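One protein chain is absent from this view; the other protein chains keep their places.
Now for subunit A:
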Amino acid sequence: MGTDSVESNDTVHLNLEFGGGLEILFGSIKCHSVDIPLNSGSEKLKMEHLLVWVRDNLLQERPEFFMKEKSVRPGVLVLINDCDWELCERLNATLENNDTVVFISTLHGG
């Protein structure tokens, strides 16, 4: 995979990470390097679209432990480039090429 593919106009390249036990839903793989196709007609990739894509393409089991309605389930923190998505419009956040999105389940053990 050359970096040239990243330049494509109709996909957005992202680094996705799952942690805090959430990776179990994704075949126990924590890091995923993915190219997300843009919806026809839209120029930008929004978080809302990404969540649906992740659910339909990466998630392997128990979708109710990843999503609730259109968002992530309670107890999951979403970080866009190491920043709480609450600080950047949540579902409406726009993702750029090579952004890193982390989904992390909060831990309770001690």
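Convention: a residue touches a chain if its C-beta (ideal position, glycine included) is under 8 Å from a C-beta of that chain, and two chains touch if they have at least 3 such contacts; residues count from 1.
In this section, contacts and distances are computed from a predicted model.
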Chain not displayed: protein name in its UniProt record ("Adenylyltransferase and sulfurtransferase MOCS3", "DNA-directed RNA polymerases I and III subunit RPAC1", "Anaphase-promoting complex subunit 11" or "Mediator of RNA polymerase II transcription subunit 20"): "Adenylyltransferase and sulfurtransferase MOCS3"
Touching the absent chain when the full complex is considered, from A:Leu58, A:Leu91 or A:Ile104: A:Ile104
Touch criterion as defined above, residue of A:Asp10, A:Glu61 or A:Glu96 at the omitted chain: A:Glu61
Residues of subunit A (touch criterion as defined above) contacting the omitted chain: 19-21, 30, 61, 64-65, 68, 73-77, 79, 82-84, 86-87, 102, 104-110
